[in-house]
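Apart from one protein chain that is not included, each protein chain of the complex appears where it belongs.
Should a chain be cited, it is by its letter among A and B, assigned in written order, with residues numbered from 1 in that chain.
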Amino acid sequence: MAAMTHHGDGHGHHNDAVHHQYEDIEQQNESYIVGMWTFLVTEVMFFGALFFTYSLYRFAYQLDFWQAHRHLNIPMGAVNTVILLLSSFTMVLAVYGAQTHNRKMVLVNIGLTIACAFGFLVIKYFEYMGKINDNLVPGIGFTSDPSVLHGANLNHAQLFYGLYFGMTGLHGVHVVVGILILGALAMFWYKRNRLVTNDFIPTELVGLYWHFVDLVWIFLFPLFYLMPAPMHGLSH
Amino acid sequence: MNFSNYPFSPPQASNFAEEHDLIFYALTILTVLFTAIVMFFVVYFSLKYRAGRKVDRSRPMYENLKLELTWTVVPLILGLIMFYFGAKLFIDMRNPPKDATEIFVIGKQWMWHVQHRNGVRENNTLHVPLGKPVKLTMISQDVLHAFYIPAFRVQMHVVPGRYTSMWFIPTKVGEYHLFCGMYCGTQHSEMGGKVVVMDPRSFAEWSANGGESTMNMTMEQAGAQTFSKLACNNCHGAENTQRAPTLAGIYGKPRSLASGGSRLADDEYLRESILRPHNVLTAGYEDTMPEYDKQIAEKDVLNLIAFIKNGGVVSSGAPATQSSSSIANDVGRGNAAPAVGAIREEAPKEQ
Partner (left out) sequence: MSATHTPIGSGLQEPPKEPKNYLNAEHTISSWLLTGDHKRIAVMYLISISIFFFFGGIAASLIRYELVSPTGVTLESDTYNKIFTAHGVLMIFFFLVPAIPATLGNFCLPLMIGARDLAFPRLNLLSWYLYIVGGTVALIALIAGGVDTGWTFYPPYSSMYSNTQVTMTIAAAFIAGFSSITTAINFIVTTHKMRAPGMTWFRLPLFVWSLYATSVVIILGTPVIAITLLMLVFERSFGLPIFNPEMGGDPVLFQHLFWFYSHPAVYIMILPSFGVISELIANFTRKRVFGYHFVAFSSLAIAGLGFIVWGHHMFVSSQSMYQSIVFSLISFLVAVPSAIKVFNWTTTIYKGHVRLQTPMIYAISFLGLFTVGGLTGLYLASIGTDVHLTNTYFVVAHFHYVMVGGAITAFLGGLHYWWPKITGKMYPETIAKVNALVVFLGFNLTFFPQFIMGWMGMPRRYHYYYFAPEYQPYHIMSSAGASFLALGLLVPAIYFFKSLTSGPQASANPWGAHGLEWETASPPPTTNFVATPIVLDEVYDFDPASEYEQEKGTAETYHPGQDLLQDKDGNTKQDGTE
């Protein structure tokens, strides 16, 4: 039925950046790209369930969520947003560097991206510490101090902060993973490993992941920090 | 058509049973028919076209749009017909008649506590009158349960934190199984009992004699007592509406909320108002009422709601009964302290 064609032993005529299961670098690159996007779909679904839960409870307890959110630190959140947007920009420059085989540009920009990521985590750390000091961690001695809750119902404020720590925490984990991946990528570039220098695709894939992490925050920031006041009668 | 003579079918004892069974048997006919058709052809073809047999295999088919459309459209239409009947029955099941007698059910690990309007209470049994619509309003005190009466073909989850309801008209005198359908822990299989359908006269007699146990007053009276005991009257008095709205005749009326919008003052709304008033604050009032969440038992909430439904005004003639009888008749949850279910000793915390 199927005609057979000879392809040798799978390694001889390929360059060493192509894995044995692929015919050529194009097939490998395309596979990587499809794989990365598929992975990002799972990430969207992963966060999606949390966003769904958040929307449901925010809809149910609009007033409490609004009151509880008033204790979040908007300047810190805003600075973090700017930092992450900046890091996405440097990431784009790094990918551009990879496309133009400009090793120095790649290294500098990955370095800047990692620096932004650390900056984000440092600010997040201070933000978290502030919340922890105000006893805003649900489950363990959650505060009932009205000056902290701004009038929110104790239970619903816990729901709010549970989602806050859960969602920003999960995002934080993604930032940490991002730093590790970026670090590995930078190391490969530094050592001129042909796995990454041969083609810009590996760098672009890391970029895709990083932009996703950035994008999640772009949704988290307004949802948690920038709530509009519920419609009517909130004099108190 | 009466299928209940078959030894392998459950008794039909409610208004839903017959319609339910008709759908069930229609589906069974479909199932048997389609399985028979498929299996007949599979076996027949497999034998007839066995490899090596000399049979006519000329012009084999690989595609046939007409055939495909036929077996797409025919099951679709049959399915839609069955959907229609199923949905129709379901809509009936979800819309109790206005004149239904309301009975309250509290599920807890692992028993059913039933409370009739007139104060009669029973555990793990439910007495209902023949031919009268009955509506059950149910809530769980701990985990998920399901109130399931196979002979009535009714079942509904009993959920902590919200009221669920179901209704039926018993159509046959007798005793039937009552099961917990939703897995709820160690003794899940033993969380059941029986449903007793009595002819209306015997039921009235049973009810008047206090059934198996009674708390000596109707739910409205018990609610009024709780209302006084918690000093709700101080703010929710009939005349004084400065600190809080009056509760007189609010049941079933729309209430406009401080957070915007409005809600119907139904059981769910009243429950929320008692337990977490903050969430459903009436427009124009300050958030001053203490929360009774975890302060009072589900049955007291039910009593309070019954009281508010009944008008929500304390009359001077409310019978005074010591609350100890209510504690004595109450069922403790598992090995928890017997005081669970009674009003907690400590005063509601101040906000």
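Here, contacts are C-beta pairs under 8 Å (C-beta built on N, C-alpha and C of every residue); 3 or more make two chains touch, one makes a residue touch a chain.
From a predicted model like this one, the values you see are computed outputs, not experimental measurements.
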| item | value |
| --- | --- |
| Sole contact to the chain not displayed, among B:N123, B:T186, B:S262 or B:T288 | B:T186 |
| Given B:P150, B:P290 or B:G311, the one touching the chain that is not displayed | B:P150 |
| Where the missing chain touches chain B, by residue | 8-10, 16, 19-20, 23-24, 27, 30-31, 34-35, 38-39, 41-43, 45-47, 49-54, 56-57, 59-64, 67-68, 71-72, 75-76, 79-80, 82-83, 85-91, 93-94, 109, 142-144, 146, 148, 150-151, 153-157, 159-162, 164, 177, 179-190, 192, 276, 279, 293-294 |
| Where the missing chain touches chain A, by residue | 1-7, 9-11, 16, 19-23, 27, 30-31, 34-35, 38-39, 41-43, 45-50, 52-53, 56-57, 60-61, 138-140, 153, 155-156, 158-159, 162-163, 165-166, 195 |
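Here is the rule we use: only the chains that are shown with their structure count from here on.
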| item | value |
| --- | --- |
| Chain A and chain B, separation of their C-alpha mean positions in angstrom | 45 |
| Chain A to chain B touching residues, read off their complex | 61-64, 151, 153, 155-156, 230-234, 236 |
| Chain A-facing residues of chain B, complex | 258-260, 276, 278-279, 283, 286-287, 293 |
